[in-house]
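Omission of a single protein chain aside, the complex is shown with its protein chains in their original locations.
For reference, chains read A, B, C, D, E, F, G, H, I, J and K in written order, and residue numbers begin at 1 within each chain.
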Amino acid sequence: MKILIINGPNLNLLGKRDSNQYGSLTLTDIENLILKEYVNDEFSFFKSNIEGDIVNQIQNAPQKFDGLIINPGGYTHTSVAIKDALEIIEIPKIEVHLSNLSKREEYRQTQITTQSTDGYISGFKENGYLAAVYLLKKLK
Amino acid sequence: MKILIINGPNLNLLGKRDSNQYGSLTLTDIENLILKEYVNDEFSFFKSNIEGDIVNQIQNAPQKFDGLIINPGGYTHTSVAIKDALEIIEIPKIEVHLSNLSKREEYRQTQITTQSTDGYISGFKENGYLAAVYLLKKLK
Amino acid sequence: MKILIINGPNLNLLGKRDSNQYGSLTLTDIENLILKEYVNDEFSFFKSNIEGDIVNQIQNAPQKFDGLIINPGGYTHTSVAIKDALEIIEIPKIEVHLSNLSKREEYRQTQITTQSTDGYISGFKENGYLAAVYLLKKLK
Amino acid sequence: MKILIINGPNLNLLGKRDSNQYGSLTLTDIENLILKEYVNDEFSFFKSNIEGDIVNQIQNAPQKFDGLIINPGGYTHTSVAIKDALEIIEIPKIEVHLSNLSKREEYRQTQITTQSTDGYISGFKENGYLAAVYLLKKLK
Amino acid sequence: MKILIINGPNLNLLGKRDSNQYGSLTLTDIENLILKEYVNDEFSFFKSNIEGDIVNQIQNAPQKFDGLIINPGGYTHTSVAIKDALEIIEIPKIEVHLSNLSKREEYRQTQITTQSTDGYISGFKENGYLAAVYLLKKLK
Amino acid sequence: MKILIINGPNLNLLGKRDSNQYGSLTLTDIENLILKEYVNDEFSFFKSNIEGDIVNQIQNAPQKFDGLIINPGGYTHTSVAIKDALEIIEIPKIEVHLSNLSKREEYRQTQITTQSTDGYISGFKENGYLAAVYLLKKLK
Amino acid sequence: MKILIINGPNLNLLGKRDSNQYGSLTLTDIENLILKEYVNDEFSFFKSNIEGDIVNQIQNAPQKFDGLIINPGGYTHTSVAIKDALEIIEIPKIEVHLSNLSKREEYRQTQITTQSTDGYISGFKENGYLAAVYLLKKLK
Amino acid sequence: MKILIINGPNLNLLGKRDSNQYGSLTLTDIENLILKEYVNDEFSFFKSNIEGDIVNQIQNAPQKFDGLIINPGGYTHTSVAIKDALEIIEIPKIEVHLSNLSKREEYRQTQITTQSTDGYISGFKENGYLAAVYLLKKLK
Amino acid sequence: MKILIINGPNLNLLGKRDSNQYGSLTLTDIENLILKEYVNDEFSFFKSNIEGDIVNQIQNAPQKFDGLIINPGGYTHTSVAIKDALEIIEIPKIEVHLSNLSKREEYRQTQITTQSTDGYISGFKENGYLAAVYLLKKLK
Amino acid sequence: MKILIINGPNLNLLGKRDSNQYGSLTLTDIENLILKEYVNDEFSFFKSNIEGDIVNQIQNAPQKFDGLIINPGGYTHTSVAIKDALEIIEIPKIEVHLSNLSKREEYRQTQITTQSTDGYISGFKENGYLAAVYLLKKLK
Amino acid sequence: MKILIINGPNLNLLGKRDSNQYGSLTLTDIENLILKEYVNDEFSFFKSNIEGDIVNQIQNAPQKFDGLIINPGGYTHTSVAIKDALEIIEIPKIEVHLSNLSKREEYRQTQITTQSTDGYISGFKENGYLAAVYLLKKLK
Partner (left out) sequence: MKILIINGPNLNLLGKRDSNQYGSLTLTDIENLILKEYVNDEFSFFKSNIEGDIVNQIQNAPQKFDGLIINPGGYTHTSVAIKDALEIIEIPKIEVHLSNLSKREEYRQTQITTQSTDGYISGFKENGYLAAVYLLKKLK
């Protein structure tokens, strides 16, 4: 299965952020964890701090991938543009959050992009990505 | 691993509810699916429509189980009592919702019980339970 | 016609509550009033203070009854569980409130369970039950 | 018994509106239904799209009628003027809505006029008028 | 094409109102502007300060006209009655506002009637009417 | 001085309404009270339950009167149309309320029409009109 | 008649403030205006920027005065203490505001103290005080 | 004096919960503390996680007890049913909370059941119960 | 034990206020009641209508007293200054309200000062002060 | 006339989105439609998913164009940056939305960018662009 | 330059409050810091817990000072009276907060007094005063 994993703003700095919320692995560590757990699948990792670049990637995903995993970071709560892009594409798509959003600040409770995904996983740190792959394969 | 799976109000009627939201399996179908996928683990299934009975089960879980999976159904959005019970016990605990809550009615957006779990999975119908077991084993 | 009439919390104490709001009859008086007005129909009366017991009754109603009348009392405003149960069953169902809810406290203005009924009657004290039977027969 | 039945804006177009919400009868059909069901009572039907005309009718009703049934249509949610008129008159008065308001748009949840009636009936389409007459006779 | 143009409360006083918001033309000037720009179409102009009269005109419009342009003035923000009337008729209907509503007072941001039109034009003063005719001809 | 006094919906029924709020005089009593107190001024009294008729009167007032006193009744809280009409005319204009609005229901706290008057007087029952005339003469 | 006139914070600076809102007279000018208009009554003028001093004055007023006029300035919108003091005393009491509060900032729309007065006058600048005396004499 | 002390959901687990909020005593410790401090009074202790069971106990309390102390736990914030039950019975009734609710989460600030008690005590941990008995004896 | 008891605005008028809410004793009666019940403790009573004076007293309390009881009256709901002063001092401190605040006006539901006390007692009229002393001795 | 037409995020995918809302034409189809209808004007089309790129284009527009038409897509509801850019430039500028925004999701009702345009057109699908050009020529 | 520095309630206790928020210096330490850094300017320091005293100082400031620095403490969020006083005086005026208000409790986010200053500085502890003097000299 060919899977695109998109990470939004500041996720490139994982490992430097509060480990209670985000775990202690870097984004590269997480990528290796995924590659090691799912050796028979093909992954492409994209990370960007720029909202529009993420929209571009989402729009093009169906041409090259069978499924999409996205952690939109701070854009989860504000981006109607990413939400609309996710709504348009028709491959399976799953949203992952490292921390348990329901426990956090009020402004992180509004989930805009999430409404256009098949489902979401929140609170399991790096394991959330592994579960997302596990579920993408079920959704196929 | 010994796992308790609690299902709250109206989940005993799965299969009769809107399949777009909840999938087409009955609760027994889902239980069998779990047993079949995880043959080496031990599961106990509890279902009740009564808020206080669910509180009782949660309070007693740590004595007999290594982990807890709960779908509190309609109580997710209102029950401070279940939330407090989940907060007190110290085994890993995961909340599952069959439908993607972020897409549904306003009153389903307030997640009270969820704040006392390790994390939650929403929108993957029966597969949400499978992923919850998958994650419980990672959290161990 | 076989009709189930469910009364929720504190309705067993009718006659001791504010008669301006609830009328001066006891629940037994009301049951007798119904039996006397509709001698050719068959009624079953269920009352409980426990939310989950009411959910159980609703779930089982379609097997034994042609119609359901419910006064969920205080659960009207908070119970997603009762709402979901009412939504699942497919016999005609009518909600009755003794007092005129639109005149009362703010927290009684949110009507959760009502959204899953065919319709509702509010403000006519004991006569509301009589009108509910009258309407159930029209809906048949 | 002499009864005035007032229908507010757009109710003259019943039969052309969404039948799921309003039923498929025209206002004349409903009037005939009432006359046929209650042959021993005397009815006067008034319909108007003009808020002030409805206020005028309500103010004069006690001189000629024993009871009042009103479906204020869209004015239910905005008219303090109709609410005040209903509050002043002292004959029994019942509000009817064809659709189940608790299921509909947010702006239809504010019920201004309803607060000045004895009670209300919502969701039973044309049968709501029949039940209103049934109840008016109980209130007498 | 036969077009009805309805202007609501206080629009008869155009020319006396704040020209920054509404332009400096009178309603008659605007009518002449329309007639001059669209010489091959037939126009009927109706203006009233009375909500119910506007409802009446809307209800009757489909019998005589191919399209409807309405500026509901102050009723835009409060009239469920006009909204319902617009929803029922099936000819093309366009709402026009002289001023840019998004820049104005909070209470002018709630647009009730607008929800039942094909679309709306706001902020172009007298030219808004011309564009509405232009668009009605496209919608035909 | 020539003064127009406009009374809105249900004020024609003064004397039948709650005397704690509105005083015990009828509207005719109040008119006589004014005429007796201000024998050298000329008064015209207009009362209507119809929003649009009140708009018409306001629009025409400057041609015949030196000042305007208005009690918009229930329209105070909802009528953008009356507000706009008051804003356009340029004679002194004063709003009167019989009851002390700040003590009453939440929905009576929104004062739309008031924003377009010179000022307002609330809570002095019939004396409010007398004070309004007193002030109109100061504003002249 | 013996009348106490209390002016709250910053009213001692009248004449330096925005004359569109407050008029161009100083507080002394206004006091003289009152004394000149009502030569047969006895007035005591109290002004303070301190909330508690105003509470003290109100509490003691009934022992020496037949009526009270108060402009609580900025305390109108926040002072539960002044509100409670006004509620306790039983002489007639009138609140005056120089500007038309309904036209001003959102935070000036909450009127706490006003709820404990007989009524209020807003928007007539210095004339508001004259009308308050006029009304106090009617209330006597 | 015969006193019933009701403890709601999760209070059976006191001693395992955050001691900063709830103190370090178990519920049995607290019961012994009360018995030791008030040796001449008679106490009955009831605890349950089930809302409806608590309603039942409250309804029956007046037949056997002179006063009622209740800590409704998580139901404080949601239970209209318990509130209504408390309102109906006529013996003195006091609500106790171990923690200072005014300092805690937003959803714990809504106090539904409290409105039907004589008064409440919050923030004194186990001593709150002692003070409640002390006050019950004053209320007698 | 040396105890300071602070009473805020309008509490000096107890006995003249609504006895249903506040009881029928004067503040001096209450002081005598306390002195009589607790003959072995030393009390200082301070009352003021001025927010800043209360802040001053609180700041100086730890130098002379072992505990503080405060009824901030109307300042409970607005005073960040009193709240901050209470937070800074480190002796036990208890807030008392004569009436049951949870039953009263909306603006009395916001409890600012309370958040900086150990706990609070509300609804027991004069007995609330006695219970506060009882609890202060437990907190010592 | 030289006109710049800016299309924001996801508008490059028109034709793949819900045709009820957006029509069935692609963005290229719409561009051709415009070019065909207005053969004597000069158009430049810019589309981007990146908020900052759109800000750049707006800032530079006055140097090369006589007017600007913008459909900010999802940024309409969140972008203070685009709003500020539009406010700074002084050529005529019109906002277009394909769907009738007043009928859609709550989060699409907040129109930030719109406040800095001359006016807006919403609900006429591809024809909205044609009407925008029509109006730009009137505004010139 | 002659500068008045006003500190509001509880700032006299600096050094005893949470040093993370307020720093560890006392108010006297801060005054010395300012005097040492700006030896050529003349400073007057005023501190009070009483709202009205602060209003008095502000009103008189322009007669003796070239600029004003104010830290209104808890009154920042509630005092319309201080806000109005600041608005009236015409010397440069700067508001300082020791802590970063944007990070703190919800009720500290409403900034009433701030709206009448030239600008404000928040979060730099004692250095905020130094920067305020630095800026006052630029504003001169």
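The rule we apply is simple: a contact is a pair of C-beta atoms (placed from the backbone, for glycine too) under 8 Å apart; a residue touches a chain by one contact, two chains touch by 3 or more.
Because the structure is a prediction, the values reported are computed rather than measured.
Enquirer: Tell me the shown chains the invisible chain touches, ordered by label.
Expert: Hidden chain, whole complex, touched shown chains: A, J, K.
Enquirer: So which of A:Met1, A:Leu25 or A:Ile50 would be touching the chain we can't see?
Expert: A:Ile50
Enquirer: If the hidden chain were put back, which of A:Gln57, A:Thr78, A:Ser102 or A:Gln115 would touch it?
Expert: Of the listed residues, the one touching the omitted chain is A:Thr78.
Enquirer: If the hidden chain were put back, which residues of chain J would touch it?
Expert: Residues in contact with the chain left out: 50-53, 55-56, 59, 78-81, 83-85, 87-88, 112.
Enquirer: Which chain A residues touch the hidden chain?
Expert: For chain A, the residues touching the absent chain are 8-10, 12-13, 16-17, 48-53, 73-78, 107-108.
Enquirer: Residue-wise, where is chain K in contact with the chain that is not depicted?
Expert: These residues touch the chain not displayed: 100, 102-103, 111, 114-115, 117-124, 127-128, 130-131, 134-135, 138-139.
As a working rule, only the chains that are shown with their structure count from here on.
Enquirer: Which other chains touch chain G while also touching chain K?
Expert: The common neighbours are I.
Enquirer: Along the shortest chain of touching chains, how many steps lie between chain A and chain J?
Expert: The least step count works out to 1.
Enquirer: Could you classify the chain E-chain J contact as same or different, where same means more than half of all interface residue numbers appear on both copies?
Expert: Same-residue interface.
Enquirer: Among A-J, E-J or A-B, which chain pair copies the contacts of G-K, with over half of them the same by residue number?
Expert: Duplicate interface of G-K: A-J.
Enquirer: How many angstrom lie between the centres of chain B and chain D, each centre taken as the mean Cα position?
Expert: A distance of 46 Å separates the two centres.
Enquirer: On a C-alpha centroid basis, what's the spacing between chain B and chain K, in Å?
Expert: Roughly 54 Å, centre to centre.
Enquirer: Which chain K residues touch at least two other chains?
Expert: Residue numbers touching two or more other chains: 50-53, 78.
Enquirer: I'd like to see which chains touch which, written out pair by pair.
Expert: Every touching chain pair, ordered by label, is A-B, A-J, B-C, B-H, C-D, C-H, D-E, D-F, E-F, E-J, F-G, G-I, G-K, H-I, I-K.
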